[in-house]
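Dropping a structure here in structure tokens format, bear with me for questions.
The complex appears here without one of its protein chains, the remainder shown in place.
As written, the chains take the letters A, B and C, and residue 1 is the first residue of each chain.
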Amino acid sequence: MLSAIGMGSLEELFVDIPANVRFPELRLAARLTEMDLDQELRKLSRRNRSLECGPSFLGAGCYRHFIPATVDYVLQRGEFYTSYTPYQPELSQGFLQAMFEYQTMICRLTGMEVSNASHYDGATSLAEAVLLALDAGEGRRTRIVMSPYVHPNYRAVVDTYLKGTDSYLDVAEERYDGAIALSERIDDETAALVLQTPHFLGGIEDLTGVADTVHAKGALLIVVVDPIYLGLFKPPGDFGADVVVADGQALGITASFGGPSLGIFATRRKYIRRLVGRLVGQTEDSEGRRGFVLTLATREQHIRRAKATSNICTNSALGALAAAVDLATLGERGVRRVAELCFHKSHYAAARISEIPGCAVNTQAPRSEFFKEFVITLPVDAATVISRLRKEYGVIGGYDLGRSLPGNDNRMLVAVTEMNTRKEIDRLVAALHQIVA
Amino acid sequence: MLSAIGMGSLEELFVDIPANVRFPELRLAARLTEMDLDQELRKLSRRNRSLECGPSFLGAGCYRHFIPATVDYVLQRGEFYTSYTPYQPELSQGFLQAMFEYQTMICRLTGMEVSNASHYDGATSLAEAVLLALDAGEGRRTRIVMSPYVHPNYRAVVDTYLKGTDSYLDVAEERYDGAIALSERIDDETAALVLQTPHFLGGIEDLTGVADTVHAKGALLIVVVDPIYLGLFKPPGDFGADVVVADGQALGITASFGGPSLGIFATRRKYIRRLVGRLVGQTEDSEGRRGFVLTLATREQHIRRAKATSNICTNSALGALAAAVDLATLGERGVRRVAELCFHKSHYAAARISEIPGCAVNTQAPRSEFFKEFVITLPVDAATVISRLRKEYGVIGGYDLGRSLPGNDNRMLVAVTEMNTRKEIDRLVAALHQIVA
Amino acid sequence: MDEPTLYKLSADGRSSVALPECDVDESKIPSRLMRDAIGLPELSEPQVVRHYLRLSQLNYGVDTGFYPLGSCTMKYNPKASEIWARLPGFSQVHPLQDPESVQGALELMFDLQEQLQEIAGFARVALQPAAGAQGELTALLMIRAYNRWRGEGQRDTILVPDSAHGTNPASVTMGGYTVVEVPSNKTGDVDLEAVKAACNDRLAGIMLTNPNTLGLFEERIGELVELVHGCGGLVYGDGANLNALTGVTRPGDLGIDLMHFNLHKTFATPHGGGGPGSGPVGAAPALAPFLPGPVVERSQVALGEHPVYVLTSPEQSIGRMVAFHGNFGMFVRAWAYLRLLGAEGLREAAMHAVLNANYLRVQLAEDYNMPFDRTCMHEFVCEGAPKGTSIRALDVSKRLMDYGFHPPTNYFPLTVKEALMIEPTETEDKETLDAFVRAMRNIAAEARADPHALRDAPHRTPVGRLDEVKAARDLIVSEET
Partner (left out) sequence: MDEPTLYKLSADGRSSVALPECDVDESKIPSRLMRDAIGLPELSEPQVVRHYLRLSQLNYGVDTGFYPLGSCTMKYNPKASEIWARLPGFSQVHPLQDPESVQGALELMFDLQEQLQEIAGFARVALQPAAGAQGELTALLMIRAYNRWRGEGQRDTILVPDSAHGTNPASVTMGGYTVVEVPSNKTGDVDLEAVKAACNDRLAGIMLTNPNTLGLFEERIGELVELVHGCGGLVYGDGANLNALTGVTRPGDLGIDLMHFNLHKTFATPHGGGGPGSGPVGAAPALAPFLPGPVVERSQVALGEHPVYVLTSPEQSIGRMVAFHGNFGMFVRAWAYLRLLGAEGLREAAMHAVLNANYLRVQLAEDYNMPFDRTCMHEFVCEGAPKGTSIRALDVSKRLMDYGFHPPTNYFPLTVKEALMIEPTETEDKETLDAFVRAMRNIAAEARADPHALRDAPHRTPVGRLDEVKAARDLIVSEET
């Protein structure tokens, strides 16, 4: 092949590169064969305590839900996972149809009209929703009002994204009185109100009437939601939300130390041209057969460049495929059932834990219903409890709220899903009993 | 659907069944969901010590060889593993071509002319080879001469199969002097001589001249072989063997507590019509395009019924596919390299172990070269050593020969493959040192 | 789309996979024993992957679509089982590890034995046989051993109904017996008169498939069993059709003495393109001591909370059928399937298998002749030529491919002219069955309109109809390179 291009050596191909920086000696470990590396990686992986090894009650934005075996079977199809973005629709009908179906299911789940075909994760979906609101709101608006009970990491990501704008985040840190109260902070400068339900501490926000107040001020209502919650409870779309975002990890994606995940992003039809990322539309081929294509590419960077609605290119399509297979396998009844189990089990756990002397559950204001997750106030600091739970009882406890919320060192956020058996919950309760005694 | 067939209940479908034995109450454990069963099976599986958890030197017919990741990727293709025997070739070209390629590679590896598309395992392949010899030999012959160094479980299976015939096994138990000496036991009553190389204790049989002696008496030479051995050493085909059989587990199939495995079966073209099991042949379609079909079905039970060459129907096609992918991935050089590594590492281990005071290596007669496996004579009984190795040193030792060969309680068969690092071997040696000290 | 063979794709010196350096001193390899080139292909890893991916796409499986292959029970196999069978604690366990280190595997096997015993009504089950046909052979060797032991070694014939699967007579021969074929009567049952005539002290037994391969439950099974038992014979049940009976009736309760199970049919372990399968054998009390070994037993000893399981050989065992303990990977899948279904699910499965078959039978009766006008079990056989045509079953089958379906079994059983043997299984839904009915009706219409046209089918498959005669004549069974 070298001779075909008239060269004598591979090195000759690189004469354009300044000689003084050409062919550096890289100090990397020696290469390993697949066989040896297999040993190495298994060893390394065993130095992580896997969620398979025992009960876990850790959530805080990443959950252990049941993943039917169908999901990974589909993900492992090479035709899917080794393909690129379906720019050439005739060779990509499989992925395109799967994404069209995903969009449909996400619309149903969230009660919205259009869904994109994925963003990176829940946090970046939220950041993009905020940018959409800044762009779409009436007049020039620079303020984003956000509930203090939005996931702190999501808030951090929004903060980062806003650094590229002249807008700012107003988080009602002092005292949170609920969604309606918060909506009253909105003024003519405000582009959006951001709420999360169930919120970071597990509480269900009552969204009734919120959208009206928000819209009356010409702002948008953005709601972060848990897709599992939507199996049982009214979706934000029913309450007039303008954008609904969520992390899709709960829908068939393993925790994987936090990534890759899936960002769900759904909105109203009127914002379709401001939607970030890919969108699959139905069309016909030359013979009138149904087919699918990426559509409204005019919103995207490869066409609009500096004027695109966002810079997202690679998204999380495989995550969206996982979510689609998960939803299709669970189906209407399965999704509802998962939500019910989460509800009942978390309530059972909360009730049992609140009986432990010295432990209190959900003391934060405002009191509200909760779903799947709740807060324990402990007589000792949460970090110690979590460490002892793991080392002495083999249980992954909850999340030490002190890590995110200053002054909350003795509070632990606990998630209970359908994966936690009663026996596991009782084990946690018994362990807590002993630890706080 | 019931109404379409004019019935009122599902029970009505079963009126042909005697009422007194209809609809029994089965005492089975209550059904579990996929989610719960997943927990259960993981628990159960953890009660087995997996070969992944540390060094293993156990072979004796089932080996831990490197399996490239390509193998399971291919096996997990639903189009392959959920299909049936390719009786309808137009919908089965994938499997048929893969089997044609498998047959080709097995012919090359064994040095033979035709290969079937799999039998159950090495032992049943051998039993069928013996039946072929009984059927094909000149005149009516009822004796099968077998080396005492054929795998004892293979011999047991042949024994079982011979119970359906009036033939018998003559195993030169007393004292084994090698293949040539054994071939002299053959007489006009003998249908076949069965040898194994490397034999059960790891020794390489010198096959030179054996076939001539055997054929001169009108008998067949059947050779059991280790496919990995064939990566480096002359195949039985080169020595005039009539049937070569092998267990194919070493070629890409996990140990899986002993099954499923793959029976390799290759023979001379002249026995093609006596070959057991499936055979794939090349042909053309109506437009002259190359295609593959099952051929010579006339040998099989669904055509010949009582006169078939064997009763095998379901075989081990997926195992053959695994072997094909394994061989294709390793390729000419890879297969040779695996064999070399097995050779060198087993010799290193044997040399180190023979330095341990009280341990002797390969004292059995006749002395011969060995491959991959060898025998340690210990100053204490092997069962104790094996148990201590596992419990105190985390090492799966070899095979306690006393379990198969009476009077060999202090001998241990040790297999060393490319998967055993020098560190692992040294760990075994150090442990043996301490145990026998 | 033609995919070149591995050898065509191969290029010298290419290699897919690197192997580690030798980390020990090399020993001298005896050169007189060393071979020259092996002659294996050399490909890069992407080439290997693409080759097999493309080949897979030329193949049709249950995961692709409806596969109503009669007698083969091509039901859907739950995906979770594939994950479970691959857990390192199952897939990475050596059969000769000391038993203390494999108690989980032994417990699973024991429990599977127990469940199969309970489902089919036997005293004991041995899991070892590698497939149905080997189960048959196992049983015949057991009958032989049992007769010798009880001093009836003269019994040398086995009755085999003419509708039996080909493995039955083949196994009889391998077991050292002589086949006596019994005809079916016009209701599709075994002809009792013929059986009666064969009942004497040379009769070792009968191989009975029930429901038989026509999909019919032997109406006079009680009498038949009595007849055979009456003359000292044994009744062997071919369990390949157990899918119709789980939770519905127990072969042991019907008087069957021995039976093989096809885990790869009834118990949802995948067929693997022809295998591996698994063919455990169940036996009534008298025959149980003759089962092949080892089998798993629960000992009196316990280790912590768990009883200790051991491998033992039945007292008068015929010996070993395979090198190790049978197809353990299949045991895991079958065990999982049984636990997913339970007693309740097993009965539901049988009922829906039978319902689906009868639904198809009734829907197709207008266009295809049904030789037996009876409620069928999990499958049925119709004549392949649509009514009023002289099309061959093969043509109908090939044409079905164009409609996206795998054809039914052709030309078996031999007792029905141009047989098409249809087994939908319980895992198919009504929409699929209806689509199949539409295709079969369309084909019937096509056959009436233009009988010749069907002869060229299939048209939408990767290759057209293949010349089997040429293959058998040329006998190209490996690649020349």
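We take it that a residue touches a chain if its C-beta (ideal position, glycine included) is under 8 Å from a C-beta of that chain, and two chains touch if they have at least 3 such contacts.
For clarity, every value in this text was computed on a predicted model and none was experimentally measured.
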item	value
Visible chains in contact with the missing one	A, B, C
Touching the absent chain when the full complex is considered, from A:148, A:334 or A:402	A:334
Hidden partner chain, touching residue among A:117, A:144 or A:378	A:117
Residues of subunit C in contact with the chain not shown	1, 9, 11, 14, 44-47, 49-50, 53-54, 57, 62-65, 76, 78-79, 404, 427-431
Chain not shown, touching residues in subunit B	32-36, 68-70, 72-73, 78-79
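One rule holds in what follows: only the chains that are shown with their structure count from here on.
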item	value
Averaged-CA centre spacing for the pair subunit C and subunit B, given as whole angstrom	21
Averaged-CA centre spacing for the pair subunit B and subunit A, given as whole angstrom	49
Two or more partner chains touched - positions in subunit A	34-35, 68-69, 73, 78
Two or more partner chains touched - positions in subunit C	17, 19-20, 49, 53, 78, 80, 82-83
